[in-house]
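What follows is a single structure, written as structure tokens, with notes after it.
All protein chains but one are shown at their positions in the complex.
Letters A and B name the chains as they come in the text, with residue numbers starting at 1 for each one.
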Amino acid sequence: MSKNVQSKAESIINHARGLRWQVGESFHDRAIEALYEEATTIAGKSVIIAGEPPRFNFDRTLDRLVTSRWTGFPIMFLLLAAVFWLTIELANIPSQMIAGLLLDTVHPALKEFGVWIHMPGWLSGLLFDGMYLAGAWVISVMLPPMAIFFPMFTLLEDFGYLPRVAFNLDFMFRKAGAHGKQALTMVMGYGCNAAGVVAARIIDSPRERLIAIITNNFSICNGRWPTQILIATIFLGALAPPHLAGMASALAVVAVVLIGVFFMFVVSWGLSRTVLRGEASTFSLELPPYRPPRILQTLYTSVIDRTLIVLWRAVVWAVPAGALIWLVSNISLGGQSLAEGVINWLNPAGVLIGLNGVILLAYVIAIPANEIVIPTVLMLTVLAAKMAGVGSGAGVMFEFDSTEATAMVLQAGGWTILTGINLMLFSLLHNPCSTTIYTIYRETGSVKWTAVATLLPVILGVIVCFLVAQVWRMAG
Amino acid sequence: MAYPEQCELCPINKNSKLVKLGEGSGPTDFVVALAGNPNVGKSTVFNNLTGLRQHTGNWPGKTVTRAEGAFSYDGSNYKVMDLPGTYSLMTTSTDEEVARDFILFGKPDVTVVVLDATRLERNLNLVLQVLEITDKAVVCVNLIDEAKRKGITIDDRSLARELGVPVVLAAAREGRGMPELLQSVRDVATGALICKPRRSWTADKKVKKAVDELVEQIEEAYPGLANVRWVALRLLEGDQRIIDAIRSGELTTLAEHGEQSKQVISSEKE
Partner (left out) sequence: MNPGEMLIGVLVLLAGASALFWPDRGLMARIKTSKLQADRERVEDALKHLYDMEAKGLPCTPEGIADALSMSAPESANLLRRLVSIGLLKAEGGAFRLTSEGRSYALRIIRVHRLWERYLADETAVSESDWHLEAEKKEHLISAEEAAALERRLGHPAYDPHGDPIPSAAGELPEVSWKSLTALKEGEIAGIVHIEDEPPAYYAQLAAQGFYPGLQVRVIELRTDRITVEANGNEIALAPVLAANLSVVSLPAEQIKSGIVRTLSMLRPGERGIVTGISQACRGLQRRRLMDLGVVPGAVIEVAMESVTRDPVAYSVRGATIALRKQQADMIFIEEKGGE
């Protein structure tokens, strides 16, 4: 560029700076105002509104219904309950089918194949018992509910109902310094925390978006539901008389969900008043017109966009975890496996907070996916207690078909009702899975917030479990 | 569905020229940018053109990543950039910067602005800003079916006259209006149709005086720049990207680009 042009450029820039002082501070506002004025003029000439508005305004009527004092909340609860109920009911069958195929048919076949090609035992163990099994487990637990939950959620979204939920619930979130849309990211989190974190993009205010991201983990995700239900059935359902057992364990799970909601509000409140106080904050919520959802396309896109992407990430993380799980249980140091050593070392700390070494180790090595926590716990319990004839060997995750068998193993491993209760609490309050941690990092671009989102729940979990254990022991 | 009044434009007739190329990878003749407010069905238009399946949701802020696709129409290959949905190109969010930068520096051959027929007034705000930047634009008024249900009719001719660019009425979900949109895009891209975009709004006397002063200076330094007035307004706003463009000489390239296309057009006329 020539000197001449350069100097011209500088003189233009300087001139503009001088003019900025002259046109004053409100220039931006006035420019936008003028722009809209022009838009109004043009629209006035080109938009023809029929003399009589249609007698029946569908949007208005529906809006009155879904936001009114008397019908709004019941409709909301019914819809959300229906979505959850359908997910649980419908996911069971394909889940069992996939598990039957991947775990009971393909896995033995792979092992046989390993023998047939004279694969060394350690390699076959690492590949098939460690990596393959972890990946397969995640798929069978995760895929069916997500493939049902996400499309249903997306249909509600496409219809335009979700913003109304945010509108209804905003008053609660406002008090906690959060955005009403957080209700939706939370519900999304019940499906998958990583998806919930991504969904926080709909919140366009930095502070509220960070709050939604950091607290999403307080929604127990689809990988944690089975843990909650199983442990509630074994330890709390058993406390009630047999005909009320189902009810008791269901109530226990609901209680954990409510505790999660409670922590979500408290932590949101705390964050917005402390570390996030300085972040810019605003509220905007548009209530778009209702649109008939297009079911087939929704099915397609939500399976592709959400389910498969999230599943893929989970599998990618789970496979190395499987390898790690297999390795720690099979590498021996001084006569005992690495896992046993760590379990013994962690046990005092675990017992102090009403858990045990097995659970702590399982949560450390199963960071990548909550789905494999229970299988890992079972495998490690058998390994640590040196039970013979149970399970499938060191490093091979397994689950029982019957709750009773699981209960027996756990009780043999020294579990008490306190262990059960605290495991449920710890499953709610612990660090997010690595997929979610990674997603949080991607979404916030900040190590600091990722660290807060990761460590905060775990610290809370340890404190809560410790307090419960102390109270329990004092009382009992 | 049949639309007797536009039978020569029937989907069967014209759509046959359209080949959806998905993400596309071949050579590109023209670049089309898709701009629009959030939640106006921009992604649906994008999917209709390219055959891709970007997720669309009835919820502002759904499309967050920039999507790219391609189609071939009437013998030419088009690349489509789905820009993030924005309410304006003025303020300072990243989305708006991405959209603005692409329209200005990406030099698309056509910028299609998708509007929501039921909220035309608010959407026009963005159109007016786009028209300040580029004179190669097509306005696609989407969701006319929804508007009709609400008793709203859009006079496309009047709108086209007011804006000075082609206006197409569409209901992208049903594929209505897509053949007309393709035609207009082609006409503007090839230069068969020259737009005279409306650029008239100003805040008040003080601003007008300031803008005029700057316009004069800029025109002198960068003859041929297609959007002097807009650059002047942005300078007054203190837009760093534009200041940088002036310093780095990027604006000179844009000016040359404008000059060239004018020459092409005038030689075609002769």
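Going forward, contacts are C-beta pairs under 8 Å (C-beta built on N, C-alpha and C of every residue); 3 or more make two chains touch, one makes a residue touch a chain.
What you are looking at is a predicted structure, and each value in this text was computed from that prediction instead of being measured.
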item	value
Chains on display which the left-out chain touches in the complete complex	A, B
Residue, one of A:Arg20, A:Arg201 or A:Arg294, that touches the chain absent here	A:Arg20
Residue among B:Leu18, B:Leu49, B:Met81 or B:Leu120 touching the omitted chain	B:Leu120
Absent chain, residues of chain B that touch it	87-88, 91-93, 118-122, 125, 204, 237-240, 243
Those residues of chain A which, in the complete complex, touch the missing chain	17-18, 20-22, 24-26, 29, 32-33, 36-37, 40, 60, 63-64, 67-69, 72-73, 167-168, 170-171, 174, 180, 204-207, 277-289
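By our rule, only the chains that are shown with their structure count from here on.
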item	value
Chain A and chain B: spacing of chain centres that average the CA atoms, whole Å	39
Of chain A, residues touching chain B in the complex	1, 5, 8-13, 15-16, 19-20, 22-24, 27-28, 30-40, 42-43, 45-50, 52-54, 57-58, 154, 157-160, 162-163, 201-202, 204, 286, 288-291, 293-294, 297, 300-302, 304-305
Interface residues, chain B side, partner chain A - complex	39, 53-62, 64, 88, 90, 93, 118, 120-122, 124-125, 127-129, 146, 149-156, 158-159, 162-163, 173, 198, 200-204, 206-207, 210, 213-214, 217-218, 220-221, 232-233, 235-238, 243, 246-247, 249, 251-252
